[in-house]
Structure formats: C-alpha cells, structure tokens
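Removed from the display is one protein chain of the complex; every other protein chain stays in position.
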Amino acid sequence: MALRKEHAGPPLSLALLLFLGGCAQRGFWLLHPKGAIARTEWHTTVLDVAVMGGVVLVAGGLVAAFLWRYRVGSGSRKYDPTYTSSLVIELLVWGVPLMIVGYLSYFSVKSVFATNPYNPLAIRHALAHPRQTDEAMGRRADPALVSATAPGAHAPRALRVDVVTTDWQWVFIYPRQGVATVDELVVPVRTPVKFDLTSATVVNDFFIPELVGEIDIMPGMRTKQAMIASRTGLYHGYSDDFSGGGFSWMGFSTHVTGRAQFNGWVRRVRAAPDHLTYARFGQIARPTINLAQRVRYFSQVQKGLFDHVIERVMEGKVYRTPLAMTEDMTKPMKVRLIK
Amino acid sequence: MSTEARDPLQHPEVQLARGGQYLGTYIVSLLLTGAPLWLVVHHLGTPLRLMIVVVACAAALTLIQGYFWLRLDFSRTQRWMTAAFVLFIPLFVMTIGLTAWMFATLYTRTMIPTLMHAPAFAH
Amino acid sequence: MSQEAYVDPATAVLWDQSHTEHDMIATRTLGFWLYLLSDAMIVSSLFASYLVLDHRVNAAAGPTAGDVVHPMAAFWGTVLLFSAILAYGAAMVGLKRGNRTAVLVGLGGAFLLGGGFLLAEGYDFAQLALHGMVPERSGYLSAFYALVLYHGAHLVFGVLWIAVMMAQVARQGFTPNVVYRLLNLKLFWFFQGFIWIYVFSFVYLAGALHVH
Partner (left out) sequence: MLVDYPGPWTPLLGRLDAHQIPLQNPILFWTFVLVSLGAATVLGAVTYYRSWGYLWREWLTSLDHKRIGVMYCLLGVVMLFRGFIDGVMMRTQQVMAVGPKSPGYLGAVHGYLPPYHFGQIYSAHGTIMILFAITPILVGIMNIIVPLQIGARDMAYPYLNAVSFWLTAAATGLVMISLFIGDFSHAGWVGLSPLTELAYSPGVGVDYWSWAVQIGSVGTTLASINIIATIIKMRAPGMSWTKMPIFCWTALSTSVVGLSSFPVFTAAVALLSLDRYAGTHFFTPGLGGNLMLYTDLFWIWGHPEVYYVVLPAFGILSEIIPTFSEKPLFGYITMAAASIAIGGVSWSVWLHHFFTMGAGPGVNAFFSIASMLVGIPTGVKVFNWAFTLYRGRVRFDVPMLWALAALVLLLTGGLTGMMLAMPAINYTVHNSVFVVAHFHNMLNVVGFACFGAINYWFPKVFGFKLDERTGKLAFWFFSAGTVVLFGSMYALGFMGMPRRIDYIPFTSWRPLLIGEEVGIFLFLIASYYMVKQLFVSIRDRAKNRVTTSDAWGTSRSLEWLAHSPVPFYNFAVQPHVNARDEWAWRREHGLGHVRPDHYEDIHLPNNTPLPLMLGACAFALGFGLVWRMYWLALVSLIGIVIIVIARSFQDDPGHTLPGAQIRQMEAVYPDIPREAGATGGMLGGVVARHALAAPRSRARDD
C-alpha cells in the first residue's frame, strides 16, 4: 500500500501537519481521523496539499519576485519588452505540470481503490496489519485484534447495518441483531462495519467526518459503505446533501464502543417495546424534524424491511412534503417537530 | 458595403446544389435504412451482429448524407461548417458514451439484483 | 516562439484598402449551423437519457422498447422524411437556376411530405397512447416520447418555416435575405434527416433487437 509511504511524505507535509495540528484539536475532524478510511483520505489530502503547495509556492514566489524586481521605480535597468517567448520555459511550464499531474494521478487512482465504498482496500489493509494501523493512530496495538488476525485466525466478523434516510431522520437497522434505532448508530471498535444505504424520499449523503467519507443515499437504489473505527468514543454523523427543511437537524450520534458494551447495548435495545414494521416505518417517514435528536429504539424489525422500502419507492411511493411547509415561511413550519 | 448589389443566386452556397447527388444520396439512404431493417425484422443474425450492422449503416449514412446532402467538405465555402461539426463529434460521443458508462457501473452496484432481473413488482 | 513577419512601418497599410465586404449569406449560414449543432447537443442529451432509461428497471414493469417501437411504420416515416428532403433538394436546384416555380414546387413537395411524416408519426403515437403506453407510465416511455417527439417538434417548426418561405419567395423573389433563409432552412431540413438516422437506428432498430 502506498499509504505507508505517504505517511513519510516530504518535509513540507510535516510542516503542514504541525501547522494544522496547532489548530484547535476539537472541531477539525478531518485532521484527526479515527478510522482506516478517514485516515487514508486524510493522508491523501496531506500528500496532495504538499505537492500542490510546492507548485503554488514556486508560482506565487515567481510572481512576487518579478513584481518586486520589475516594479516601476525599482531601479531595475533590465526592461526588455522583446522577451516574449522562450522554448525552454514553454517546455518547462507544460512539462512540469504534466509530470506533477501524472504523479498525483497515480496516488489518486490508488486512493480510489483504497476508499472504494463497495470494497475499500484500506480496511483489508487495516485488518491485515493491525499493529501498523494502531501505531499509525498513535495507539498501542489491540492484542485481541492482533491475535485475531494472526495467520490462520479469522478476521473479526463484519457488522452489517442497513441505513434508511427519511425526511429528516435516520433509521439504522441491524439485520443480524434484529433491532433498529432512529438517529443513533452504535458500532463496536476495531470491527469492520458494512452499510447498505437507501432513502425513502430524497437524496442524502452519509458522512461521519472522523470515521468515513461520504456516500450518496439515493431513493430506489442501494449504495454501500464500509468503515472500521480504531478508537472508542462519540462521533458525529450527519447528512451532507441538502434534503429540504429539516436538513440542518438531520444528525445522528455514532458511538464506537468496546465489543462487550456493544453487546450490552444490543440487549438494551431488544428490551424496547416498539417494533419496526413497514407501517411503523411509514409513520417515521412522514416529514418530521427531530429538533432534539431524540433517539428511539425498536426491539424487532420486519424481515426484509430495507428491500421493501426500496421496492415500494421504485413502485412510486413518495412521502410528500406538504405545500404549507414550503409556502408559508413566516409561521412555524406545519410539520411534526420532535422537541 | 452592400452585398445586396451582388446577385445572391451566384453565392457559392447556392451553387452547391447538385440534383444528381441529392437523388443518389436519397436512394442510398433508403437502402442503408431499409437493409438493416430487413435484417432486424427477419432476425437474420444474432442481436450483437445485427447491432453492429445497424451502427455501421448509421455511420455510413452519416458520412454520405453529411458529404452529399449537407456538403460538409473542406472547400473554402464549407470548411468552417465542417470544422464545427467535426469538433462537436467528440462532445456527442462523450455526452452519450461517458453517461452510459457511468450509469452502467452505477446500475450494477446500486440496483438490487432481484429487482433488476425479474419483473419484481408486476401486480 | 513563432516570430511575426516584419512589416515596414513606413510602407505599412494602416486602413482597409480593399473594401472587403462581409459575406452576409455565409455569415448567416455559419451562425445557423452553429445553432443546429447546439441543438444537436440537446438531442444527444436526450439520446443519453434514452440510453440510460432504456433499462428493465426504468420500464417500471411496463412496456419495454420491444413493445413500443414499430420499425416498419418508422421505415415508412423514413421514406417520407427522406423524400421531403429530396424535394427540398429539388427546390435548391431550382434556386441555383433562379427558377421561382421550381423552388415553390420543391418547397410545396417538402411541405406535403414533411406533413405526411408528421401525420404518420402522430398516428403511431396515438396508437401507443390508446394501448396505455403514455409517457407518464414509466421512465422509459418518458424518454422515448421526449426523444422522438423532440425530432417531431422540429419537423412541425420546419413545415411552418417552409410555409413562410413559400410566401416570401412568392412575394419577394430571390432577395439576399430570402436566399439566406432558404439556405438556413436547407441546413435545418437536411439536419433533421441526419438526426432521424440515429433515432431510427438506435430507437427503432435497436428497440426491435432487444439488445440492452
């Protein structure tokens, strides 16, 4: 994997890291990835910024130097209006960018496959080399994972989560566990998580900045995403593609927990009284703004609900946005607000 | 400064008209649309082969009609039109080709197989 | 790089001496040709839409290309359309000779044959609609109607334009303005045949083949 090399990028990238590291630790989520995918993405960023930053510095430096040297009143006697072309310079200005673009293209293609949402090689890499991965994140390697991925051992079984977005909430279905939640995602640490995503209404975008990059969530279609989290903690996820009036409130909290805590959480959800049938889903899918991001649990999920949502959408099922919501801008929105 | 003074009928673009070529192109056009039609209607070949024939006939017709009807050649009168047309061809190809390509890869990934291959929701 | 040829300032020509005239007719036809090409971009986006939506998923369990297209009927349309173009070609030959009657007869022929094509197409679409194959039925049908009817709409416009040009030729004779409009109309009319090649091949013939 090229990602190892990127980590030891040119000194410029280190300087940049230092500079950005100086920014407030909290908030600059992209700079502090907590998962293999996000880390690959960040390292690609650093590499790209370092290379292009060099080009920009050279170009900007040239412009600044020439402006200073040849400004009127600089005393420069080198005024030469006939200097209007040079084969060497032309070759350089075409050739060098071409080489740089070639160099970056190589890494671009490589990182495309590393972060390919349908089959991210970065996760395979993280599973194959847990020690490297954890050390790269500034952590001691997890002995459980190291032994689990030793030759002959089975990698931790991936967790499957089906994600359905509505106007404007998130429904997370855990098909193997048979439970579901609204607006809360809980996953175990150092375990690959595989998402299937679809939307009941309009296009959304699944994004947890510290863990995984974006993937579109489209009605009537099913996209996939995969991630692995290397540290426990609370991370913020939200939709990143405008989906109407409740878009700004369309967030979900992502808890990355230890394996035991995860199992405990699943047991807690299984005790919830509510069941998620297609009819119940229809209630959730009515335009609703979950202002306080109140979390709801469902102890049972109708089998094949995810596919059924897609099928119904393909048949033409829509959850209409009421006219009053869009027309009447002054009165509070005539929409279900969960406060 | 008046083109009006000149006889517009002497304009080279008016003089491009050629009755014989028009008629010949007409006959060839009917042949090149009729022949693939005949093959297709009578299923004379595998779909792939027939599709190749259809594409080849369309391409040939493009050249023939372009040259003999629209007079896209490199004469002084017509060269800008020809150049514009030739420059547009990659755009047609990219618009259609790249779109088809990206949706082909998208469909295989995002359309659920059971729904794709069966008339799943025929009631 | 390329150095310019040296012009001696002492003897240089500073102002136009040749009294070059702009060739109004060639300028107009070039602009109109550019318009046609930009219009062809609309057609190619419709083709792109058609190719994408010509898929089992997009038929929404409704009719697919094989059920919708009637290649034989489309071929008779093709004959009518190409004949209309040939008639216009005859008018252009007449124009070259300055023969007003020949131009009017050619235009009249193009008018009737183009109108015939439109009637045939209209009949075909009426049949489809009667069988419930309306554009609202599925994404595929929407794309099919949009593509074929966009071509048809051009022919409606073309037929209207031919009528206007017949009036202008009859009233004004071959003034430069009438001549450039006849040339533009020629480009327009011939170009519709061009586009029809693709509609016929990739909608009607390919539809009959079921290769998707």
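First chain written, first letter: the chains are A, B and C, and each begins at residue 1.
Going forward, contacts are C-beta pairs under 8 Å (C-beta built on N, C-alpha and C of every residue); 3 or more make two chains touch, one makes a residue touch a chain.
Since the model is a prediction, treat every value here as computed from it, not as a measurement.
Here is the thing to keep in mind: the chain we left out touches A, B, C in the whole complex. Chain C meets the missing chain through residues 1-2, 4, 7, 9, 12-20, 22-23, 26-28, 30-31, 34-35, 37-39, 41-42, 45-46, 48-49, 52-53, 57-60, 62, 135-143, 145-146, 160, 164, 168, 172, 175, 177, 181. Interface residues of chain A facing the missing partner chain: 20, 23-24, 26-31, 38, 40-42, 44-45, 48-49, 52-53, 55-56, 59-60, 62-63, 66-67, 70-72, 78-81, 83-86, 89-90, 92-94, 96-98, 100-101, 104-105, 107-109, 111-118, 167, 199, 201-203, 205, 207, 209, 213-216, 218-221, 223-224, 236, 238-249, 251, 291-292, 313-323, 325-327, 329-333, 337.
Although one chain is not shown, part of chain B still touches it, namely residues 1-2, 80, 87-88, 90-91, 94-95, 98-99, 101-103, 105-106, 108-110.
Assume only the chains that are shown with their structure count from here on.
Mean C-alpha position of chain A lies 48 Å from that of chain C. Chain A and chain B have centres, each the mean of its CA atoms, that are 44 Å apart. Under the contact definition stated at the top, the residues of chain C that touch 2 or more other chains are 57, 60. Touching two or more other chains at once are residues 314-315 of chain A. Touching chain A in their complex are the following residues of chain B: 106, 109-112, 114-115, 120-121.
Looking at the complex, you find that chain C touches chain B at residues 19, 21-26, 29-30, 33-34, 37, 40-41, 44-45, 47-48, 51-52, 55-57, 60-61, 71-72, 75, 78-79, 82-83, 85-86, 89-90, 92-93, 95-96, 98, 174-176, 179-180, 183, 187, 190-191, 193-194, 197-198, 200-202, 205-206, 208-211.
If you check the complex, the residues on chain B that touch chain C are 1-4, 6, 8-9, 11-19, 22-23, 26, 29-30, 33-34, 36-37, 40-41, 47-48, 50-51, 54-55, 57-58, 61-62, 65-66, 69-70, 77, 80-81, 84-85, 88, 91-92, 95-96, 99-100, 103, 107, 111, 115-117, 119-122.
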